[in-house]
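Only one protein chain is missing; all other protein chains are in place.
So that you can tell them apart, the chains are marked A and B in the order they are listed, and the count of residues begins at 1 in each.
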Amino acid sequence: MAEEKRLMKGNDAIGEAAIRAGCTAYFGYPITPQNELTAYMAKNMIDNKRTFIQAESEVAAINMVYGAAATGARAMTSSSSPGISLKQEGISYACGADLPLVVVNVMRSGPGLGGIVPSQADYFQSTRGGGHGDYYHFVLAPKSVQEAADLTYEAFDLADEWRMPAMVLADGLIGQMMEGVVLPEKRDLSKLPKKPWAVGHQGELKRPINHVTSINLVPQELEATVKARFERYAKIKASLQRFEELNIDKSDLVLVAYGTASRIALGALELAKADGINVGLLRPITLWPYPEKRVSELAQQGKRFLVVEMSMGQMVEDVRLAVNGRAQIDFYGRTGGMIPTEDEVYAEIRRILKK
Amino acid sequence: MELLYGHPKSLKPIQTKYCPGCGHGVIHRLIAEVIDELGIQGKAIITNPVGCSIWADLYFDFDSVQPPHGRTPAASTGIKRMLPDHLVVCYQGDGDLAAIGTAEIIHAANRGEKFTTIFVNNAIYGMTGGQMAPTTLIGQKATTAPYGRDPIDAGMGYPIQVCELLATLGGTKYLARGAVNNAVNVKKTKQYIKKAFEAQLRGEGFTMVEILSQCPTNWGMQPKESVEWLEQNMIPFYKLGEIKNTLDGEAQK
Partner (left out) sequence: MTEKTFMAGFGGQGIISLGQLWVYCGMKEGLNVTFFPYYGAEKRGGIARANVIVSDKEIASPLVTKPDSAIVMNMDSLPICEEIVKPNGTLLINSSLVKVDPNRKDVKVVKVPCNELAEEIGDVKIANMVMMGALSKVTGAVKLAKLEEVLKSFFPENKHKYIPMNIKAIEAGMNAVK
């Protein structure tokens, strides 16, 4: 039976969901606007007799996660944009070593130190493999506190199943706001997936020794390894593109937005509806793999698109790739921590539809 | 017939890629011998660093984890916290530990992380081809210090005495410095390693053995010359012995 709905801050809900998913090791470093998450873990990981370390840096934190994940533990770190930049080295190594782990980014504005208020300007960094090398990893974009909890919980399963990092890409608004949330059940740690590739207990398991590593100085071998990884990526792209849509059938214009921006797009859609104007909404839930099939289908059906982001236009490039010249694409975004309003987006809708 | 001396079980019976005269091979063997003596091969994990000893996982016959350059103590922290009853060996070179990974080693040591760092100090960058290391001696030449390390006019800083630096930290329990330039020092170094591993298995706190090691290739010397150079130049500056020993009771001796 589902638990009672609780009122929780996004950051706290992410922390609780991670614990329930079986996260036994959390390593973090303070940065606004995700501090409540680190504090939540500090208290609750210890109360649950699990591992919490406030690391000396984001660099150290991700590498502690790397070490813990190498032993097969469900491990995670969280940070906000500048800190995530620092973690990219470790994420690249984890992708190269096929390590499952979870990274939460509660985005703030940049570049550089930027500001501390909500933003979506880390889309490129998150979905293109933000470090060096040929790789991708899961990127999940919650729109609410409920979904922040659900996607964090699921991120651990996806990471384990596909042996790669999974990132939950939230923003300062999702992290700081409170909403009602029904939390998922607490996982029995003894029933989590077995990881025969992990280090530790080699003697008692009587298995061959394991190496968790990303190095390979033989180009032919490394190419084969990367290609095998890309076959896995292809399978993920074929089966796990996820999105939510609304009012598509009746509309010529489809708004495309994720996370917080999708909430604003929904508000603009409702304003339009009240004036008798139909627009649709496509909300990607997985940013990698991107729901390109659905965008492509809609382009084929003759839809046009308005992409709304809290950035100067990053996801819009994935829409362009999927549309491939077959439809008109407009963009509306605010940056620097400015959040578009429902009215602004609605005005853009009217401008495009000349209504 | 009783076998008195053989190849350690924890070390694979293959030839290493290390250069002639390099100290890594001897150090690997010492680690393997101690692990065999403690009977803990099936519960040992090494983190091999970026540097020449990135090859360590080819030679040790137990599990390994290869982290980014300098992050070895952070990864070892994650491993040891998850597997507290395992022997975790954090193998680091001077570039890994005392340059790019300075923050990681200081904080791992200060938290009293219960793994053992084997710090191989050969006063030079090996794998990348002889650049100046944080432990390069004053006046010592390197490709990035072609006129010798000059701390003042060229602003190259001073060689870092890592054991002494870490000794001030509350989390450190055992810090010793050995060398592998001759049989006597090799034997002493093995005792330090054993003491450190035993302390780790008792869960005492941070332990480290710094090992002065020769790099004939990048020092531009013959192996024999290099062991003499180590004796004459490194040991006077990097004093051998137990720099800090606050192990519990009997274990001190």
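Convention: a contact is a pair of C-beta atoms (placed from the backbone, for glycine too) under 8 Å apart; a residue touches a chain by one contact, two chains touch by 3 or more.
These figures come from a predicted structure and were not determined experimentally.
The undisplayed chain touches these shown chains across the complete complex, A.
Checked against the hidden chain, the listed residues A:Q176, A:S214 or A:Q241 yield one contact partner: A:Q176. For the chain left out of this panel, the touching residue among A:A42, A:L86, A:I116 or A:L192 is A:I116. For chain A, the residues touching the absent chain in the complete assembly are 5, 7, 32-33, 116-117, 172-173, 176-180, 260, 263-264, 266-267, 269-270, 339, 341-343.
By definition in this document, only the chains that are shown with their structure count from here on.
Averaged C-alpha coordinates give centres for chain A and chain B that are 39 Å from one another.
Looking at the complex, you find that chain A touches chain B at residues 24-25, 27, 51, 53, 55-57, 59-61, 63-73, 75, 89-90, 93, 97, 199-204, 209-215. Taken together, the chain B residues at the contact with chain A in this complex read 41-43, 45, 47, 54, 57, 61-68, 71, 74-83, 86, 103-104, 106-107, 111.
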